[in-house]
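Missing here: one protein chain of the complex. Every other protein chain is in place.
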Amino acid sequence: MTKEELKLNITEWSPASTFDEAGQWLNINVEANEFLPFMQQLRHSEALCFDYLFCLTCVDWKTHLTMVYHLSSTKFRHNVVVKVKLDRSKPEIETVAHIWRTAEFHEREVYEMFGVHFLNHPDLRLLILPEGWEGKNPLRKDFEDPINMIKL
Amino acid sequence: MYRETEIIKDFSTDGNGDMIINVGPQHPATHGVLHLVITLNGETIKKIEPHLGYIHRSIEKMCESLTFRQFIYVTSRMDYLSAHINNHACVLCVEQGMEVEIPPRAQVIRVLMDELTRIASHELWWGAMAMDLGAFTPFFHAFREREAINDIMEETCGARLTMNYNVPGGVVNDLHPNFQKRVKEFLELYKRKVHEYDELLTENVIFINRMKGVGVLSAADAISYGCSGPVARGSGVSCDVRKIYPYEIYDQLAFDEVLETDGDSLARYKVRVKEMNQSIKIIEQLIDNIPEGDFVAKTKNVLKLPKGEYYQRVETARGELGVYIISEGSTMPYRIKFRSPGFSNLSVLDKIARGGKIADLIAMMGTLDLVIPDIDR
Amino acid sequence: MWSFSEIANNLHQWLTGQFNDTWTLIIEMVLAGLAVISLFAVLGLVLVLMERKVSAWMQVRLGPNRVGPKGMFQTLADTVKLMIKEGVTPANADKLMFNLAPFLAIIVAMLLLAPIAFALNFQLWDINIGIFYIAAISSLSVISILMAGWASNNKYSLLGAIRSGAQMVSYELSAGLSILTIVVLVGDLKISSIVASQANGWWIFKGHIPVIIAFLTFIVAATAETNRAPFDMAEAESELTAGFHTEYSGMKFALFFLAEYVNVFIVCSIGAILFLGGPMPLHIGNWEGFNHVMDYIPSSVWFFGKTFFLIFLIMWVRWTFPRLRIDQLLNLEWKYLLPISMINLLLVTAIAILKWHF
Partner (left out) sequence: MSVKKYIGDAWKGAASLLKGMRRTGYYFTHHKEIITQQYPDNRNELDLPERFKGEVVMPHNENNEHRCTGCQVCELVCPNGSIKVIFKNDLMPDGKKKKAIDKLVYHLDMCTMCNLCVENCPSDAIKMAQTFEHSVFDRNKLKKVLNKPDSKIMDGVE
């Protein structure tokens, strides 16, 4: 499906989501509270069939965090980007690990790097950082580490 | 004297005879600092839990303080076996925002180098995997061909592994005058020696028995776990970025996407071996048809990307590498995310290894082709 | 003609002339012990160098070439290095068993040397149950590996030891059965009579196809029993780091290493004695001139030539094939080798009863 068709299809069942067509793919902004049903619909809808989550990350915008999900369909070869705005002081979002299994590792990475809590995640622990780094979120913009960071 | 209790306490953890064993961070089969905590029942694997981060350098954070010209060189250190392809992904992503036309000569040079890198990477994988399985000789035979590629790289790019040959707009310097001759010599060497690979491993009955039916990954799981590259293609999932979302001149080249449907280690092995032949095919098409012209487009000295988001996916030797740049209009990226193929491919290990033997784990890790700095970034 | 047996006889006569019987016996025992130990040292040095050179040439490499002419003293340098290294005993290891295991391995190897015929009429101990003695003693070597694996208090070692236990007990069967084929043909367990029975031709030529099958079975079983690739389950470098000797260092590790190579030598020499005539020269039917020329080659050269040929065969196999998995290893034994060698033994028995062999 092209960008326009995707937009029409998604507006049908999710009128609340907003779109941004600036980049190469269709960007969809979703509210955190309707995020999980939205993603389930993307995955299981016959016409969309977004079965391949190829990138899951988070961006720190200093005022808020944004979760970014890059989805693709191995059947129809169309892509979308789903974005969810999160509160920076208490970021919480539903996990998608049961929809796309790859999210389990990616969410663990985001959890330790940005401190986003994934609700109902099967195994939310530190993956890359050693013990004792809970609560420190190295990829946030205000992270300071005088020992391990070298300022040029 | 005899400390029976201590020994028994050490070996068994929960009273039902399970044994927890640490493979890595220093272990001959992990090829790097991967740490796997394995729960064993006898020789049978019950659970695998990867512990990462031993070589995490936080490249994403580093890139936030480097300019768009500088950060490319850091990415060579992610997947060091396909360093050129990593750089390629980064420059393609930067070029999306630059509105510059890449000269055709530069495109062909980049693709040629990509494919040479791919062969070199698969060559190393082949030898190292054979060594993991206990056959030491193939390792040296594979390195003989790989060394020929490295010499070509050294002559043209000035380095053997982390070439740093790509710049936004083209490549650093023109091909070495000897390049075509050397590549043809390599092609001839490869064709003369490639049958040894079959004789030493592919047709060997011990090898086939070690690989067949080991670590079966279904197509649905491969998609769900986000696998890419030869791992997914071994399960019959068509995911070659060069075919599906072609970049550079890949849409003008004749080559096949290698697919196997068994999903076991042998299928993944076959995909990689056949992929080497496809890369040879691509190089043969291009080596006599390198267009004349500039090798780099004129670009501004200070690079600024317009505000926006850029995503570029390329096919490295290990799978799909994604570079996600968010620019705020300055000379440095606001945020960079590298979607590394190894990270997703590693997550499938627990799924496919359960119920196998320790020796199977070696075969599976070998055919997943993990490069640890790529996973840790 | 110059030969080992003549030297031994002359020495014995000279000693009996000088001392009384008891002292002669004691001195001869000491000399034999020294000879065995020096043979051990020489075998270790030669075989390690041979292995490294063979592997290097198969791997398009040069191999050791820095220490001494053509790298001949490389293993000597390695030995010196291993001797001056610290022999660490892990804190939680069972210290007695841990330190005893390498010595047990080497003692078993030494015991096995006793009945081997290095040349015609040159044996340390021509015991009348020679082959039976070898089969019995060689199964002791698994104990040293189990001891080392258990006492190290290391999970890799334990897994390696258990694997090795399963493997050795299994392969003992087909090795024993293929040895039995020759015993059936000869009708004697004594090494000297087995050798003597091959004066007119080696068993591998005289015994038709069944003996060739027994020979191949024996080579496979021998490789497995000495824990060498492709059957090196107990070490399995890429799986269990170093298997049962993960925790060993310095000279204790060197003893295991030495025992492995001496075991290889011993199984190959047994193979040579049983199937290839041991010290017997190659004779072909009625070619008198040819046979005469062959007789001029000393019997010890024949013996060592055959043994090293078999060792080379085992090394060749080692540097070509990938390792088997433990269950495949046991499948190979119980589903292929054992049935084959049992049927084979029946055939050989029939041949022996009907006197079909040459």
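Order as written gives the chain letters A, B and C; numbering starts at 1 within each chain.
Note that contacts are C-beta pairs under 8 Å (C-beta built on N, C-alpha and C of every residue); 3 or more make two chains touch, one makes a residue touch a chain.
No experiment lies behind these values; they were computed from the predicted model shown.
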| item | value |
| --- | --- |
| Absent-chain contact - pick from B:C157, B:M211 or B:I372 | B:C157 |
| Candidate in contact with the missing chain, chosen from B:M19, B:I85, B:L200 or B:I280 | B:L200 |
| Sites on chain C contacted by the missing partner chain, in the whole complex | 54, 57-62, 65, 316-317, 319-321, 336 |
| Chain not shown, touching residues in chain B | 66, 69-71, 73-74, 76-77, 137, 144, 147, 154-159, 162, 164, 172-173, 176, 196, 199-200, 203-206 |
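Here is the rule we use: only the chains that are shown with their structure count from here on.
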| item | value |
| --- | --- |
| Centroid-based (C-alpha) most distant chain relative to chain B | C |
| Mean-CA-position distance for chain C and chain B (Å) | 45 |
| Inter-centroid spacing, chain B versus chain A (mean Cα positions, whole Å) | 25 |
| Inter-chain centre distance, chain A versus chain C - centres from mean C-alpha coordinates, in Å | 64 |
| Chain B - residues contacting chain C, complex | 1-3, 6-7, 10-11, 19, 21, 27-29, 43, 130-137, 139-141, 144, 200-201, 204, 206-207, 209-210, 357-362 |
| Partner chain A, residues of chain B touching it in the complex | 50-53, 56, 58, 60-61, 65, 96, 221, 223-228, 237-239, 244, 308-311, 313, 320, 322, 324, 326, 334-335, 337, 339, 343-344, 346-347, 351, 376 |
| Chain C - residues contacting chain B, complex | 55, 58-61, 92, 94-96, 150, 153, 155-156, 158-159, 163, 229-230, 232, 236-241, 319-328 |
